[in-house]
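One protein chain is absent from this view; the other protein chains keep their places.
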Amino acid sequence: MARAALNDAAATVAASAGKPPRTPPPRRRAGHRLSGRWGWTARAGSAGFLAPAVLLVAVLLLVPFAVTLYQSFTQYDGIRPARFIGLDNYERLATDSGFRKSLLNTFMWTVGTLLLPVVLGLLIAVLTNGASRLAWVRYAFVLPYAISGTATAAIWGFILRSDGALNQALGFLGLESLQREWLLEWPTNTIVMIVANTWQAVGVAVILFLVGLQTVPQETVEAGTLDGASGLRLFRHIVFPQLRPVTVVVVGISIANSLRVFDVIWLLTQGGPGRVSETLAVTMYRQTFVVSDYGFGAAVAVVLAVIVVGASWIYLRQQMPKRA
Amino acid sequence: MKHRKSLAVVAAATALWLAACATGSETSDQSTDTLTLNGDRSDFVPAYTAAGEELKKLTGFGIEPRNVPSTENYQQVIRSSLQSSSSTDIIKWWSGYRLQDLARTGSLANLDAEWDKAVKNGWVNADTKPSFSYDGHVYAMPMYKSYWVIYYNKKVYKDLNLSVPTTWEQFIGNAEKIKAAGVTPFFATQEAGWTAFIWFGEILSKLDPDFYVKLMNGEAKYTDPPARRAMEIWADLYDRGFFTAPDTSWDNEPALFKAGKVAMVPMGTWRNAAFAQNGLTEADYGAFVMPPVTPNTKPSVIIESGVFAVPQRASNADAAKEALGEWLNPAVQKTWVDGINDISANPQVGITNPILTSVVQQVQQLKPMELERYWEASPPALIEGNVQDLAAFMVKPTPQNIESTLQKMENRAAAEWAKWREQR
Partner (left out) sequence: MARLARNTLLLLLAALWLVPTYLLVVNALTPAGEYAGAPSWFPTGFGFFDNLAEAWSAAGLGMGVYNSLLYATISAAIAVFAAAMASFAVIVMPVRRRGLWFALIYSGTLLPLQVFLAPLFKAYVGVELYDTQFGMVVIYAALCVPFAFFMVRNYLTTVPGEITEAAQMDGAGWFRLFWQIHVPIAKSSLLAAFVFQFTWVWNDLLFGITLSTSPNIRPVMAALAEIDGGYSSLGPPVVLAAALAVSLPTVVLFLAVQRFFLSSLKPVG
């Protein structure tokens, strides 16, 4: 999920930031016979090293996806054998108004999950990095990540429902005019669910940025201060550019995970009311598991996969270290 | 060197563990004298086992229940395993068109003989056969027979000197007085998804039960006057502030009802178990059938029966059929309905719960027309879509939205009925 993804990248950035990119061992030009330690024994060895990971992923993840890809060209109710119908499902997608809403929500989620956790994470990392006495405060932001999905959905439901904690608090503060049916109106419900997701996702961004900040060389900052820059200017012109590798990772991971968000939405609104808060992941689930139109759901999944892979790839290209 | 040794130890331990890996206690080593049963209601599991013991005395086969805690995932599991021998011997499913959705794939075993035997023994009302059939043949046996009633909080009623309504005017009058006293009269939510159809189904059926039947079978339109009138009534009730907020959590319903924050809850008699387990007794709550809207409207009540079906390719299909033939036996049903605190599909089986008894008595007096619940009364894809539209209406229940909601539902009905009939 979002947590795992962002988390994993945490360690990568820390070490990779500020280091010269690793140069792979020299490759012989194609056509030369590889010999010695670069010969077939090495290739057999590398096959052995690659095999566990590749086999696990290919057999258990990629094959099911290939099956889903095939199913997207069929009409399949989950019981009777799938019947090939070509691009019919995709044509239906193109004209389905619910699908367009779903795309819009997915886009909102992507933008929201890029802005909120990334910006907030950066802010909090910067604030806790400087104030060493208050460093413990960062636990407040990092802990929600470890709480289970059931508990998270339960508590955010408590907060966001019409009779929930948020409206109670607003009433208590005399702000009755701000009370709303947070989960019932679009686009409000999508936005508050993005906030609920941010509550968990920001912790990872905080860690990533904290780690990135620790790699900013002290000398550069001191030099900047000596030149008279301070506060915001210091950050914008000295510190932030050094954070570029971190930022790219956070952004890249956020994109991939924002497009896959499901639990929060399903448990809070089930994509409703009237399907207004569905994203592509939710639409896929609904079409497959609720309406039992497996072919149509598969088509939605394929569209989502194309978007996720495409969007992630753009960032990964920047991320991968350049060859010497 | 040290690393290598510890690695070797770990590798050996893992290999040993993997070799001795556990397999599911419920799915491996299938004994020959139990039938496996799959369902999505964890609260039924103890009752399945208890009823299974009675079945064992009669047929030599007990029941070993499994459970999938999510309804959507349960549906996928059943669909994926229905045409293979990996499905359980008995599956819990829904009646009406949802059953037909499975039966028309040819994956379910024919239960005509078992049904006829039950009818002959007086174990089931023969009029209910259509709910459990497809194309004239029976494919499932009813698990229970729940009536949809209005539960009311007796304390609220007593405090406001209200009596159980027998006419629509009394029903609405009660609601008005309850609202004036600061209590929410009716519980309604779309938070759980499916609950959005409840009030639409209730009002429409109490307005014009014959139209309800036609509409459910695709012989009338959502845009016809009775449907429109039902929506108008519903919108009016919303306008008077009679309902809970549409995003009230369904989990909170028993607590709100018990605390007297909500006075009346429309639910099937199966909900009785939840109220009882929350500590409510006969002194605290009762139930009545919603009165018809006009005096000349035929009385009606909405019925719901979960079903048991047997996949053709299940490993113990024949034994499962035999067991289902004895399912409605009073000996089995007595234990079963005691366990689930609901009403048996076998009219001979007595009920101990006083609230359920009162419901049965009311039904016997009213002799109402029995209607299939909305959820099972039309093709599933149509219902799933319409429920979403009804949910959207609940959020904005204004007269202006009535037309657009009905139109959306009618458009979907036209499309889905065409699909349903074509896939015959």
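As written, the chain order gives the labels A and B, with residue 1 at the start of each chain.
Everything below uses one rule, namely that a residue touches a chain if its C-beta (ideal position, glycine included) is under 8 Å from a C-beta of that chain, and two chains touch if they have at least 3 such contacts.
Since we're looking at a predicted model, the values are computed, not measured.
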{"item": "Residue among A:F73, A:F141 or A:F296 touching the omitted chain", "value": "A:F141"}
{"item": "Residue ranges of subunit A at the interface with the undisplayed chain", "value": "1, 3-5, 7-19, 21-25, 27, 34, 37-38, 42-43, 45-46, 49-50, 52-54, 56-65, 67-68, 78, 120, 123-124, 127-128, 130-131, 134, 137, 139-151, 154-156, 158-159, 163-165, 168-169, 199, 202, 207, 210-211, 214-215, 231, 256, 259-260, 262-263, 280-281, 284-285, 288-289, 294, 298, 301, 304-305, 308-309, 312, 316, 319-321"}
{"item": "Residue ranges of subunit B at the interface with the undisplayed chain", "value": "3-4, 7, 14, 17-18, 21-28, 38, 41-43, 66-70, 73, 76-77, 80-81, 84, 86, 192, 249-256, 259, 261-262, 273-274, 277-279"}
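Here, only the chains that are shown with their structure count from here on.
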{"item": "Rounded Å distance between subunit A and subunit B, as computed from the means of their C-alpha atoms", "value": "38"}
{"item": "Of subunit B, residues touching subunit A in the complex", "value": "72-73, 75-76, 79-80, 82-83, 101-102, 105, 107, 190-191, 193, 196, 245-249, 380-381, 384-385, 388-389, 391-392, 394-395"}
{"item": "Residue ranges of subunit A in contact with subunit B within the complex", "value": "77-80, 157, 161-163, 181, 183-185, 270, 272-276, 285, 288-293"}
